[in-house]
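Can you read through this structure? Questions will come right after.
Omission of a single protein chain aside, the complex is shown with its protein chains in their original locations.
Should a chain be cited, it is by its letter among A and B, assigned in written order, with residues numbered from 1 in that chain.
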Amino acid sequence: MTVSEEVEEPGRIPDDPLLRAEGVEKYFESNTGLIDSVFGNEEYVKAVDGVDIAIGQEETVGLVGESGCGKSTLGRTLSRLYEPTGGTINFGDKDVTDISGSELRSLRKEVQVIFQDPLSSLNPRKTTREIIGKPLEVHDLASGQEKRERVEELLEEVGLRASHADRYPHEFSGGQRQRIGIARALAVEPELIIADEPVSALDVSVQAQIINLMKRLQDEYGLSYLFIAHDLSVVKHIADRVAVMYLGHIVEKGPTSAIFKNPQHPYTRALLRSIPSVEGTKGKREVLLEGNPPSPLNPPSGCPFHTRCPEYMGEECEAETPTLKSVVDAPGEIGPPDGTPIDVTGDTSKAEHTVACHWLEEDAEERRSNDPLTGD
Amino acid sequence: MSTSLSDIVKTDRARIFGIRTDLIEQFVDTLQQDLKAKVGLVIVSVFILAAIFAPELTPYDPMAQEYGVFQPPTLSGAHPLGTDSYGRDILSRVMYGARISLAVGLGAVLFGGFFGVLIGLLSGYYGGWIDDVLMRAVDVMWAFPWLLIAIMLVAIFGQGFWNVIFAVGFAYIDDFARITRGEVLSVREEEYILAAENVGLSDFEIIFEETFPNTVAPIIVQFTVLVARAMLAESTLSFLGLGVKPTTPTWGAMLGQGRTFLTQAPWISIIPGILIMITVLGINLFGDALRDAFDVKEGDEA
Partner (left out) sequence: MIESTDPLLRVRNLRTSFDTDRGVVSAVDGISFDIKPGEVYGVVGESGSGKSVTALSIMGLIDSPGVVEADAIEFRGEDISGYSDAEMRDIRGGNISMVFQDPMNSLNPVMTVGEQIAEVVRHHTPVGESAGFWRELSRKYVTGTDKESDSWQRAVELLDTVGIPDPKERATEYPHQLSGGMRQRVVIAQALAGDPDLIIADEPTTALDVSVEAQILNELLELADEFDVSVLLITHDLAVIRETCDRVAVMYAGELMETSNVQELFNNPQHPYTRGLLQSIPRITDDREWLDVIEGNVPDLINKPEGCPFQQRCNYSFDMCDKPLERHRVSDDHIARCHLHSPEVDTAAHDFDTEATGDRSITSGDSGIIADGNGGDDL
């Protein structure tokens, strides 16, 4: 279990990350009236509540969670589309937490966002040429004839044709629109792309096209991705590391193989189980997660997941918020849900696998007997 | 329940079949199908043409008092719409009156529209205290009856063409501000605004290049509706003697001057009255058609 391996290995937390965020918080003021704010009775929606995350050079970090867990907000905060309420964000060796004006503008050249809804994220009254040409213009990268050529080059790069440049967004299919969104992000040759559910609104066969496209572009341009999704199986195909988010907190993170083969947090385990599959024998999914996530306006005390946890163990869960702890040497580490033992000895990536759950300090045997997932 | 289902199908259809719906196509479509729109368009065109070509078309000088007073309208006679108490030709006067009505109508709405849209854009885009300050100011404007403001403004600055435009237009700032703000609030939620920010556009560019073009549809509709209202307002002011110079022929002034002779020579008042009614109706029909044309959200999912 040596951590000091020399070889670059997928899933290792980079020593010198491209983006490092610590304790990031983003609160939204909920609709309180003037009177309330005068008396200091504002209520806050804690969309992101103290998140640490790092993204390395040419690395893809997957961020998953159900709708409303704060994953999109985190993505937008990291890209500085939203102003963080707390914490620090470093890009390269620069603190970008509070920058504004021209500094912020130059950050936009390094960090780009791809949005979920390809129709909504393209201005319906602009042609493809205007949409993709705008970033070139804003950052003084190209103009005139050069800009024309660059736009056409970008279109071809993402699998569209140069002749598409003068069409409006509504003339394209969903997948083609998302390609335009990718071309726009690519135009400034950024280092990091934050992809906010880029394939969720697309058909399956098109999803695969877009995922492959993003992987190819990553290889070609040496991009880093923060890939946000609600679909674990999509993330598995593209991410080197995965962070699972619930109600504004990251509850588990680690190398992709560790998260999928040896998930430790009850939420991750239940989520993995609730993914519908096209394989194996037909059968209904077990419902492991009852009800809906609680409102972030009034989050539960202690562990945010305790209200829905299938492995709820009592007062401790409600009293104290668990922090992310390494799985290494954790007495409560439990095997994968299907019971197959996995060999993780010598797997350096295991050290990077951290989980926020009180069970980790308990006895694995006891946990197993209490666990609805290991049963069958 | 069945009605709500068919509603769904209506709203969903464009999305399901990817039927292309362009704003202009829609408008042309509506014009073609909609009798209402056609009638509106004809009325508005006749009115505008009459106003523009009044000097060429009018048979007499509208100010000349030389044709014998109180001649009733005779379609075959020298004065098809009769003459008024000073012996002026009513047909010529209403055609020149159309010019004033049109100028005041357009001018007032352009004035109100410019400031209203600006306030709406800033207020809607920035929100927060800017929104509070601007919209409360607009609320205050709204709380005063427009006629009172108009009377006050005319009392301070005196009668005259520009003062009437200013007085009438002032009252429309709040309409435009409210409509634009509402529209901006919904456009602001669209991801392409965030995408523009992500590209690195400044606030100014986002407001005027990205937001404004997507809010114009309802503003244009409001524009037509308010032109009709402004013409009525001008008539009201003129009727009260607060309009453009008393001798200038305007519909409202003619209506007002004719009321003393309502029993002997009712046509003096009735003719401009009917014209006001028809024109306002025409513009409203046209505005309705515009509203229908812009109503459907464009180009949904294929």
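Quick note on the criterion: a contact is a pair of C-beta atoms (placed from the backbone, for glycine too) under 8 Å apart; a residue touches a chain by one contact, two chains touch by 3 or more.
Everything quoted here is computed from the prediction, not taken from an experiment.
Contact with the chain that does not appear here is found for just one residue of A:L154, A:I210 or A:C303, A:I210.
In the complete complex, the residue from A:G101, A:G144 or A:P276 that touches the missing chain is A:P276. Considering A:Q176, A:Q264 or A:T307, the position touching the chain not shown turns out to be A:Q176 (whole complex). Of A:I55, A:L81 or A:L288, it is A:L288 that touches the chain left out of the display.
Within chain A, the residues in touch with the undisplayed chain are 66-67, 155, 158-161, 164, 167, 171-176, 179, 203-213, 215-216, 230-234, 236-237, 260, 270-272, 274-279, 282-292.
We adopt the following convention: only the chains that are shown with their structure count from here on.
Put simply, the C-alpha centre of chain A and that of chain B have 51 angstrom between them.
Partner chain A is touched in their complex by these residues of chain B: 20, 190-192, 194-201, 210, 213-214, 298-302. By the touch criterion stated above, chain A contacts chain B in their complex at residues 76, 79, 81, 105, 108-109, 112-113, 115-117, 119-125, 134-135, 138-139, 168-174, 181, 184, 188.
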